[in-house]
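Input: a single structure, listed below in structure tokens.
The other protein chains are all here in position, but one chain of the complex has been omitted.
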Amino acid sequence: MSQDFRINNCGLINRDKEIIFIFNGKKYTGYKGDTLASALLANGIHLIARSFKYHRPRGIIAAGVEDANGKVQLYKNDTTEPNVNVTEVELVEGLRIESQNCWPSVSFDVGAINNLLNRFFPAGFYYKTFMWPKSFWYKVYEPFIRKAAGMGKASLDPDPDRYEHRYEHCDILVVGSGPSGISSALAAAKNGAQVILAEDKPRFGGSLLTDNITIGNKNGDEWVNDAIAELRSMPNVIVRGRSQVFGYYDHNMLVMFERCKDHLGNPEIFTPRQRLWYIRAKQVIISTGSIERPLVFGNNDRPGIMLASSAKEYLKIYGVLVGKKPIIFTNNDTAYETAIEFKNKGIDSIVVDTREASNAGIVNEAKKLGIEIKFSHAIANTSGYKKVSSATIGKLNKTKDGFESLSELKCDCICVSGNWTPTVHLASQSGNKLKYDSNLDTFLPDQSRQEETVIGSANGTFTLKKSLEEGFNTGFKLSNEITNNNNRVPIPISDEKEYGEHDKFWCMPLPDKKHYKRFVDFQNDVAVSDIQLAVREGFRSIEHVKRYTTLGMATDQGKTSNLNGLQLVSDIEKKIVPEVGHTTFRPPYTSVTIGTIIGREVGKNYRATRKSPIHNWHEKNNGVFVDAGLWLRPRYYKQGDETLHEASKREALNVRKNVGVCDVTSLGKIDIKGKDSAEFLNRVYTNAFLKLPVGKARYGVMLREDGMVFDDGTTTRISENHFHMTTTTAQAANVLSHLEYYLQIVWPELDVNVTSTTEQWAGAAIAGPKSRLLLGKLFPNEDVSTEGLPFMGYREFKFKNTIARVFRISFSGELAYEINIMSDFGEMMWEEIVKAGQEFNIQAYGTEALSTLRIEMGHVAGSEIDGRTIAYDLSLEGMLSKKKDFIGKRSLSRQAFMNEGREKIVGVVPLDKKTSIPEGSYIVKDPNAKLPNPKLGHVSASCWSVEYDNPFSLAIIKDGKNKKGEKLYAVSPLKNKTIPVEIVSQHYVDPEGKRVRS
Amino acid sequence: MKRNSPLKNLHQTGLYGNYKNQNENDLLVIREITNLKIFQIVQYKSSTLNIDSLKLDGLSFPVHAGFVEASDTTRVQWNAPNTWIIISSNENIIDDIIKNFHENDFAITDQSHSRAIIQIEGKKALDVIKKGSPLNLNDFKKNNCANSIYHGITISIDMLDDDLNKFNIMALRSFTGSFHHAITDAALEFGYKGL
Amino acid sequence: MQKYSVFSLIKNALTNHQNWDVVWRDPEPKKEYEAIIIGGGGHGLATAFYLAKYYNMKNIAILEKGWIGGGNVARNTTILRSNYMHDANSLFYDHGMQMWKDLSQELNYNVMYSPRGILNLAHSDAQLNAYARRGNSMRLNGIDVSLIGREEVKKMIPFADFTSNARFPIFGGLLQPIGGTARHDAVAWGYARAADDMGVDIIQHCEVNGFDIENGKLTGVQTSRGNIKTKKVGLCVAGSTSLLAEKLNMNLPMEAHVLQACVSEPVKPLLDGVVTFGAGHFYCSQSDKGEMVMGGDLDGYNSYAQRGNLPTIQHVLTEGVALFPNLSRLKILRTWGGVMDMSMDGSPIIDKTHIEGVYLNCGWCYGGFKATPVSGLTFAHTIANDTPHDLSIPFRLDRFNTGHLLDEKGLGTKTWIS
Partner (left out) sequence: MLEIRCPYCGNRSQNEFAYGGDATIKRPELNTEVTDQEWDNFVYYRKNPRGNHLELWHHISGCRQWFKVHRNTATHEILKTLEMKENL
């Protein structure tokens, strides 16, 4: 087929550039400037899709985002995208589209049997059946339904495209570039405001491109082109086409997506496919226009039945006839423009008008042109399978609830117009409570809640003259409040056709004894009878009707159906529309690609990664990393074919025997300075800090106010009023916020400054019996003896031309030191440690070995400090000062916390000394007890004790205090394990803590 | 002793992104700034000193949010109430600080090794920042600064020059890899020159 | 009640569906009721149904300020599960899971209970261990659940990111096979129809403005449709609990927060069960219509707005694509928000109050939908007997005084951190 429906000398497409595309396996051509929809129509193709429920043949009904039917599966290069709107895709080389939700083909679809059986599938039928036998719903019926539903197919591959974001601030955002939008942007921009003008379509101008009007002495499109060129030339204006503002959020934040790439033939490689704009505007001008409403009549869903204004748009912009034998079916005057445009191209149409008469200028013009008009008539039914082929029209009776006579009229398209629905979505999202206008039969914006102004036909202003006035006046007024420039531009004189009133009649009666489906929501197959049924069954709230019938819940979100639906409910209920109300307008206005919403935070960059300055060394030395929050930490250093277990055992054993080095940079470090620092710490920690001597560190525990242990770490007094606090890696940021909270809000009288220094210092822990020898070698001129640097001591040692901070603290339970050095020197220091440690058989160790070491020593960590344990549970009750108050202390006197027999941490050893106890196991008395089996507590951490070469675990169990020596069971039903165990001390190795002091 | 700057193994020189149809001299430039001294100075609540009377490297301390006092070697940024960040290429700035800012009045914290600094320069520099930061930069001028976020990473932005559109963007050191990726990735659309 | 079945459907089809009864009546409020349930959401409707069915209270009314089923039961992501660590929670919710199995038949309304499984993904060994702790607890409570490895996960969701490009690789997951979804609107309508059939008056557009209390005892409620006498009133008004409690001079350990969710356009079957991403807060299932139903974090500040902001949706979807990179090319169709009663330990409150005759059902945080049957049952028990049901004893309000908290997440009182 070769564009049989394209006519010459008409439209804004580029006829020099022919483009081939493939639809359901066949090649077709269109032109640059086409959409898929216009190209398909140019080739005479109307049948594009099947409906969701009844699989009825469906065609394009509109030319923009409101189209409810034209959804296809799109293929381009190696990508595919389901449910693409043919009215929105611009034609470029390499497009292939396929009809969805039909098998074997869109012309012959087996699923159409649903249509034959449609009387058995009314709204909500599935709630009434599929209940027997009991499990058949999810075993039989539901899988079948799931397969049948779903429309297009999602790609299984990652999306190869880039999506980017942009934050922008402006004085005035103008949404929509029709007459009122462009004029408000011009007025505001010339008055000095920073303006963004956003247009969803590739072409600016909206109705100015299709209506037969003049502004000044220019045609609509000429005036648009000049105005846009002028706006583009102004430095204070951003003009964006292909940009849909789809959400209006709090504090005048609007979001818009811009299509940057898909319309380009040869885009550059790093050009994003789409860009999400977060726009914070001081004022928003909503000039989003209006959408034509379909009329409702028997079998009003056949391909070839289209909105009258869309038919005009296909003709005027694309040079495409949607049919050569059209019927125009209307209840108002605007559709006459379509008839006139057809006539101008030599196509005779018949206008079927539900009104008794109209004296509007445009109707008289149509009459003059010889267009046949049938007043007081309506379409009762249509025929044609793949495309409409005839209409049954009839003269309406006086009460318009029946027909006086019926006759057949051949046609190949029907252009319908049921008046106009202002696009008030953004205003409603902003919080504007809409009001019903009974003259226009539609909802209009009422009082603004945020800084938004709705103008043009979105505000119910349907004449060009008034739209321009609104545009220029609003643009000036709003901009002047910001700039105060008082630069007002004159409003141009315009000329337009004259329109009269519409008929408040839009749902055609059925001929006697006929039960034709009259569709309200095309995509979801919601017919008048479904809405009647819902109301009959007592679903009276419009939200109930919507949910019961799925009205307006399809991918077009009811842009053409919502108002008809609720007017129908109001008719049935004999209420006025405002009493029925409307459903909520929720973002997004049109569906938005997920990739666009998320932007560049994908794949490895989904979250930031934090690395220590020593990271490169770990990588070079076969470090295997583990995620610790955002940090990457070496978990172990793999030698040969070692497993995690073997490597961590080797590393831990080497610490116990010789010396190891571990990167502890990620531990939080907080500088605490000021005269009240000690007092502050004394309140924050459960134990005393006032008298900590300078040059000494102390282990501290902090609680939340609800009494739970929050974090632990060591804090060192560097000078009288200067402390260095360390936190766990996980809680570093939370601890800093916690400290700031108390200093700024609770105790502002304390003069203390807290600053994170986590990043300033690289940290290495050296641990093991030979760590002192190593330290001595690293700092040959310093006194590293236990007198010179006692347990919990702190010294600053000169290291090359800088200073190292050396803390004698231990997490491993061995003699150990932590060395901090400024980060740029971190890797170098580490290399020096490794070099100097060679003679002591030093090995780097990772978090897994670190974990082994702390577990067998009975030190608690994150798996015990899990936000649900109090100090007693962790055997940290000795850290709770009785003499002073501290954060969270008062909570500890709660009944549950004082309970004798409360959980307490213990050690657990398998009786066979062989079977490791999986973490997350529970301790029970009787593994075979009836379920639910009472639990004594859970295993929080497990390791292979390198000291004793057998498994060892920590557990927090009820009455743990008195359980030592008991023989119980560790059970992990998930791993099918039941392990007889003995409860022992949590301090499995060196319970007296001699080594750290050695 | 040799220092490893945060971006040592990351930042590379050369041309990147959609640079092909552009004049190389007009391209956006991205470079790492290293070896600066960075100090945070906080005046204690109890300090009665008038900050107006103090100078560092000849610079007074800005008392208004978002302002920088700058010389060729040193920049004094307002960072928070009674809090300033000193960024200086003067190796011995600490001596000056210790001399002028007594520890009874000020908490001074060396942060020289804690930050990665990326400098971007060129007509598209603002567009790069706007891709990841919600900050309103429309009225940003030379010697304005602000803390904000960029693709979820806390940053500080310092505008060195508004003719060239030249910014220093600073982030915590451990985030370097992600930070550098985020900035350079945002620049690919425009094309850039790594220096 | 007109019985629903395939036969009644066929029969009515032959008469063009003209003869279906109303699903529930629209009665005028009476002067007095034995008990009044405030709130015509899932929990309120279920409570009334069980009061009538098991506790022989027929003269009861549900007062709904708007339309029934319009609050959180209309706004959730329809997930059913009982994969909790604390015994109190897992036993309670699992009782609910058993009730879901029979609910369609019990109500004679297809609520589309669909146990397609819920899989919580783990992204580190530590997280797998945390899931093991939860899963073992469930198993010891008699609840079927299993820990599965990366390869098994891959079989279930092959399009998830198993490449080295994943920021947080998938290590395995905790799979509760009985977890799944139900059709949320059908739950509300099914309970409404069944309760109505037992004589419960469902009164819509009737807002409670105050309570009549004499000597510490409830005697009636003041409504927008007049005063109604009653000796017992149950509050089932998630999202508005604090506002009604204020009228009773009660302060509650609770904050209202907005939780958003979104759906994609419908696509052919992609994901069978429910999957949660363990390295963030993202959960996803596919509806019978084909839409991907997704949710995640709270917006993070007190809100009664039933509308949120885009950054939260962005955040949720970022996590979604981190897990399923192919989602990127799908489109979001609709986003919405609901108001959550966020209690201070993340667990619900079902209890009597200091006012005789006033009962409280609130604090469901994100998890109210799955609890609908068991919440209704235990709350009905509490109202009828003036004493808690065995299953709901741990959910009494006094736990905030005694310290017997039920903090599944260990995050304490910062309810906005999820």
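Here the chain labels run A, B and C in written order, and each chain numbers its own residues starting at 1.
Convention: a contact is a pair of C-beta atoms (placed from the backbone, for glycine too) under 8 Å apart; a residue touches a chain by one contact, two chains touch by 3 or more.
This one's a predicted model, so the numbers in the text were calculated from it and none came from an experiment.
Trainee: If you put the missing chain back into the full complex, which of the shown chains would it touch?
Mentor: Contacts of the omitted chain with visible chains: A, B, C.
Trainee: Where the complex has a chain not shown, which of A:5, A:21, A:204 or A:278 is the residue touching it?
Mentor: For the chain that is not drawn, the touching residue is A:278.
Trainee: Of C:173, C:273 or C:300, which one is in contact with the hidden chain?
Mentor: C:300
Trainee: Please pick, from A:800, A:835, A:890 or A:913, the residue that touches the omitted chain in the full complex.
Mentor: A:890
Trainee: Per the definition of touch given earlier, which of A:4, A:93, A:356 or A:705 contacts the omitted chain?
Mentor: A:705
Trainee: Residues on chain C that touch the omitted chain in the whole complex?
Mentor: 240, 242-243, 251-256, 300-305, 309-311, 344, 400-401, 413-416
Trainee: Considering the whole complex rather than only what is displayed, give the residues of chain B touching the chain that is not shown.
Mentor: Touch with the absent chain occurs at residues 65-66, 79-81, 83, 134-136, 146-149, 154-155.
Trainee: Touching residues of chain A against the unshown chain: what are they?
Mentor: So the residues of chain A touching the unseen chain are 167, 249-253, 278, 280, 431, 449, 683, 705-706, 737, 740-741, 744-746, 748, 884-886, 890-891.
To be clear about the criterion, only the chains that are shown with their structure count from here on.
Trainee: At what distance in angstrom does the C-alpha mean of chain C lie from that of chain A?
Mentor: Taking the average C-alpha coordinate of chain A and of chain C, the gap between them is 22 Å.
Trainee: Distance between chain A and chain B based on Cα centroids, please, to the nearest Å.
Mentor: 32
Trainee: Which residue numbers or ranges of chain A touch two or more of the other chains?
Mentor: Residues 278, 601, 605, 607, 609 of chain A touch two or more partner chains.
Trainee: Can you check the complex and tell me which residues of chain B touch chain A?
Mentor: Those residues of chain B that touch chain A are 1-6, 9, 17-18, 20, 40, 42, 44-46, 103-104, 107, 109-115, 127, 130-138, 151-153, 172-179, 181-182, 185-186, 188-189.
Trainee: Spell out the residues on chain A that touch chain B in their complex, using ranges where they run on.
Mentor: Within the complex, chain A contacts chain B at residues 164-170, 194, 268-272, 278, 280, 600-601, 605, 607-613, 616, 631, 665-666, 671, 673-675, 721, 748, 751, 753, 755, 757-761, 800-802, 822-828.
Trainee: Touching chain C in the complex: which residues of chain A?
Mentor: 52, 79-83, 119-120, 122, 125-132, 134, 137-138, 142, 145-147, 149-159, 161, 163, 247, 249-250, 253, 255, 278, 429, 515, 529, 533, 536-541, 543-544, 547-548, 553, 555, 557, 584, 586-588, 591-595, 597-599, 601-607, 609, 626-627, 704-708, 862-863, 866-868, 891, 894-897, 918-922, 924, 931-933, 935, 938, 971-975
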